[in-house]
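Of the protein chains in this complex, all but one are displayed in their positions.
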Amino acid sequence: MATNTEVDYAREKKGYINILLGLLVLTAVTFIQPQLFLVEHNFAIQMLIGLAKAWLILMYYMHLKGEKLIGATVIFSVFLVIFFFVVVLLDVANFQFGENSHITSEATSAGKSVADRHH
Amino acid sequence: MGGHEYVPEIATDRNGVEHEVQGWQDDFFGGKLGFWLFMLTEVMMFGSMFLALTYYFTLHHADFINASSSLNRYLGGFNTVILLISALTMGLGLLEMRAGNVKKAKLMIWATIIFAVIFLGVKAVEWSAEYSHGIFLGLPALQGGGAESLPFGEIMFFGLYFTMTGLHGFHIIIGIGIMLWLLKRINAGKVTKDHYILHWNIALYWDLVHLIWVFVFPYFYMIGAGDITGGVGHGH
Partner (left out) sequence: MSKSYLDAGETHCAIGHPKSVFWQWMLTVDHKRIGIMYAAVMFVFFFVAVFTAVLMRAELFYHGPQILDGDTFNQAFTLHGVIMIFLFIIPGIPAIFGNIVMPLMIGAKDVSFPRLNWFTFWLYIFGCIVALTSLFNFSITEGELVFNFADTGWTFYAPYSLNTGTNVVTTLVAAFILGMASILTGVNFLVTIHRLRAPGMDFFKMPLFVWGIYATAWIQLLATPVVGITLVLAIMEKYFGIGIFDPSRGGDPVLFQHLFWIYSHPAVYLMILPAFGIMSEIIPAFSRREIFGYRTIALSSASIAGIGYIVWGHHLFTSGMSDLAKTIFSFLTFFVAIPTGIKFYDWVATLYKGKIVLKSPMLWALGTIITFAIGGLTGVTIAMVGSDIHLQDTYYSVAHFHYAILGGVVFLLFAGMHYWFPLVTGKFYNEATAKVAFYLNFIGINVLWFPMFIAGYLGMPRRYFDYLPEFEIYHQVAGIGALILVAGLLLMFYNFISSWKSGEKAPHNPWGATTLEWHTETLPPILENHTKVPYVDFNPYEYHHGQPKVKFDYKTMQRID
């Protein structure tokens, strides 16, 4: 099995540019969203926009669309990372010693916030 | 230069049907698969760092938002666009190579390198600005328990900020290095219209570097954007 099939240069290039435009639009949304809409869920929205961008990059720039085996390995790894996140965050979100722990109690963990410094 | 052309072996089954044996030589899919598997390790590595980041975001929600609001979103956003365009130039370069336009392919690779250098330059500007405000690894603001100390959550934020953007920048430097090497291999005639697995994989690598930034940027720069305090007041 030698290299890939012939490339339709013009069509591929057009596709890349379209994806670029999509990514630029999403980047713009990233910027204006915190001022405009769904501001209480800022973090979730930002990550969702990131996911959308990542999906475009993976599918089209990285040519994952149509790749069966490689796509399956990517999905497996992503699920693994998600599992690590879910369980570790379940652990830390249910931290039982919040008031007494040196790293979270009011007494020890406070300081002069950077937001209160200059600007 | 043509050298030993690899001729695959043939295995014949009991019905006399011939089957081509896949050798380790000249295996485009194998080269692709191998590099994707390697990239999965980068996913696990940066994934673990995002895990650490989210760990402390959970413990110190308000501190993170305050710290984020102090970062320069415009420089960060500018870098996002630079990296985005560089991913395009890298992809176009590969397209040119596959279409046989070697000169244009090299031009695109050079363009990508230049964008990468600009990215690093902007990063250096950001870090110097933070340093001059006393926010840097080793400075009193990032030590615990002193008069100049930031709150614990902000120390965690900035510690991971410098670590993750630093590691990302390190991957950009490596990317520049392998792109320069790619140019050498093209000039030596080892990467051509018909044998471009190296170019393919390097383009994938650059897309991965971009992919990581797609999550680094909003996580550090945007969570504190737009005067959002997540419903919590300043401080702890």
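Per-chain residue numbering starts at 1, and chain names A and B are given in the order in which the chains are listed.
As a convention for this text, a residue touches a chain if its C-beta (ideal position, glycine included) is under 8 Å from a C-beta of that chain, and two chains touch if they have at least 3 such contacts.
All of these numbers come straight from a predicted model, not from anything done at the bench.
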Seminar exercise, completed: By the document's definition of touch, the residue of A:7, A:29, A:47 or A:88 touching the omitted chain is A:88
Exercise. Who touches the missing chain here, B:37, B:125 or B:180?
Worked result: B:37
For this session: For the chain that got dropped from the picture, name the residues of chain A it touches.
Result: 69, 77, 80, 83-84, 87-88, 90-92, 94-97, 102-103, 109
For this session: Can you list, in ascending order, the chain B residues touching the missing chain?
Result: 9, 11-14, 19-24, 27, 29-30, 33-34, 37-38, 40-42, 44-45, 48-49, 51-52, 55-56, 59-60, 137-138, 142-145, 151-153, 155-156, 159-160, 162-163
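Quick note on the criterion: only the chains that are shown with their structure count from here on.
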Seminar exercise, completed: Per the C-alpha means, the centres of chain A and chain B lie apart by a whole-Å value of 13
Problem set entry | Contacting residues of chain A [partner chain B, same complex] | 1-4, 7, 9, 12-13, 16-17, 20, 23-24, 27, 30-31, 34-35, 39-40, 42-43, 46-47, 49-50, 53-54, 57-58, 61-62, 69-70, 73-74, 77-78, 80-81, 84-85, 88-89, 92-93, 95, 103-104, 106, 108-119
Seminar exercise, completed: Within their complex, chain B touches chain A through residues 22, 26-29, 32-33, 36-37, 40, 43-44, 47-48, 50-51, 54-55, 58-60, 63, 66-67, 69-70, 73, 77, 80-81, 84-85, 87-88, 91-92, 95, 98-99, 133, 135, 141, 145, 148-155, 158, 194-197, 204, 207-208, 210-211, 214-215, 217-219, 222-223, 225-226, 228, 230-231, 234-236
